[in-house]
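The complex is shown incomplete by one protein chain, all other protein chains being positioned as in the whole.
As written, the chain order gives the labels A, B and C, with residue 1 at the start of each chain.
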Amino acid sequence: MGAGMAGLTRFSVSIDETLLAQFDRQAAREGCPTRSKAVADLIRDSLVRQEWKTGREVAAAIVMVYDHHKHDLAHRLTHIQHEHHKLILSTQHIHLDHDNCLEIVVVRGRPSAVEGLANLLKATKGVKFCSVAAASTGANI
Amino acid sequence: MGAGMAGLTRFSVSIDETLLAQFDRQAAREGCPTRSKAVADLIRDSLVRQEWKTGREVAAAIVMVYDHHKHDLAHRLTHIQHEHHKLILSTQHIHLDHDNCLEIVVVRGRPSAVEGLANLLKATKGVKFCSVAAASTGANI
Amino acid sequence: MGAGMAGLTRFSVSIDETLLAQFDRQAAREGCPTRSKAVADLIRDSLVRQEWKTGREVAAAIVMVYDHHKHDLAHRLTHIQHEHHKLILSTQHIHLDHDNCLEIVVVRGRPSAVEGLANLLKATKGVKFCSVAAASTGANI
Partner (left out) sequence: MGAGMAGLTRFSVSIDETLLAQFDRQAAREGCPTRSKAVADLIRDSLVRQEWKTGREVAAAIVMVYDHHKHDLAHRLTHIQHEHHKLILSTQHIHLDHDNCLEIVVVRGRPSAVEGLANLLKATKGVKFCSVAAASTGANI
């Protein structure tokens, strides 16, 4: 269940006038439709950072760039992924050019498990780049 | 063309013994197969950060969490994505639970264009989380 | 003048109940005294990130670690700092051990000027570590 099921509530914030004016200007520049969404976005970002620190279940995308010509690489990366099939939700593959592939592995689990898998993939010969994009399962935000 | 097409070369590094020992320990802990890959990985990460600063063409994944029940949201996000079809390579959608969706939009273009699209998606009512995972086209690393 | 001179105002936020409950729990865990301060802190952090992106005047601390035995280093770093005396507000020096110094150079200026000085210091032989801690002049937050 997402936070969204619980219904809306209101609270009021006491804040410096100038600070609020700056915040409104920033929200306008970014096209944010309401002040409430702008505040809620900051709160959710902060909670997601917290989820990653405290080790609660998270969702994430592992983003890799590799040269598929090297080292039977596609095969080896598929093998590693199958060994972690419980962690992995899906994989998306892009042919960037003749040599380079971009692969996005979407995962759900504990931050330490996500980082363990990312380390394994990154350590594979031929993988040029591998990073973890932190996201959330949405269940608590 | 990727860096990988150019052939290998060697160079030598003069470094503190203790620093090298620490680096080897770290590489071993992360399962990195050779010292050369460990050094090349650091170099590539540093070049990718540079690509994002200097505004060269990059690849990236925009990672979003949203509640599809809200505001005809799936339709509106699809509409925004179609208006940026030149920037977008592909989209992957995960049903996290009854309410929450995880969507990963893979893009290729200038960092400012990528961030512009991410801002648009994030500003859409009902989007709970949206961040950009910086990667590379692989062409220069 | 700081935002603080402008007087307080109030606004109200409409938000999911569960999200607010999570936020309150987080604020309590971090010892934050009121919900208004917790929200204002998120807003100020977000504005400071914006100040660094848009190139407005910022304050920052450049944090360096170096081995003062090497290369007449203290002298050379002092020389670089004097050539940037308009950017630098003050310097604090800590003797970490027999060899290592920690030096914190507090600066005020445009982000590009701050990063230019940090690059110069980092490029100096014997400097082991150098990073920029982004802060704010406080004038707009």
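List of remarks:
Quick note on the criterion: contacts are C-beta pairs under 8 Å (C-beta built on N, C-alpha and C of every residue); 3 or more make two chains touch, one makes a residue touch a chain.
Because the structure is predicted, anything quoted here is derived from the model rather than measured.
Among the chains on display, the ones the left-out chain touches in the entire complex are B, C. Listed here are the chain C residues that touch the chain not shown: 1-5, 30-34, 37, 41, 44-45, 48, 59-61, 63-67, 69-70, 89-90, 92, 94, 96-102, 104, 106, 108, 119-120, 122-123, 125, 128-129, 131-139, 141.
For chain B, the residues in touch with the chain missing from this view are 2-20, 22-23, 26, 35-36, 39-40, 42-44, 46-47, 50, 140-141.
The definition used in the following text is that only the chains that are shown with their structure count from here on.
Averaged C-alpha coordinates put the centre of chain A at 26 Å from the centre of chain C. Each chain gets one centre point, the mean of its Cα atoms, and the points for chain B and chain C are 26 Å apart. Taking each chain's centre as the average of its CA atoms, chain A and chain B sit 10 Å apart.
Multi-chain contact residues of chain B, defined as those touching 2 or more other chains: none present.
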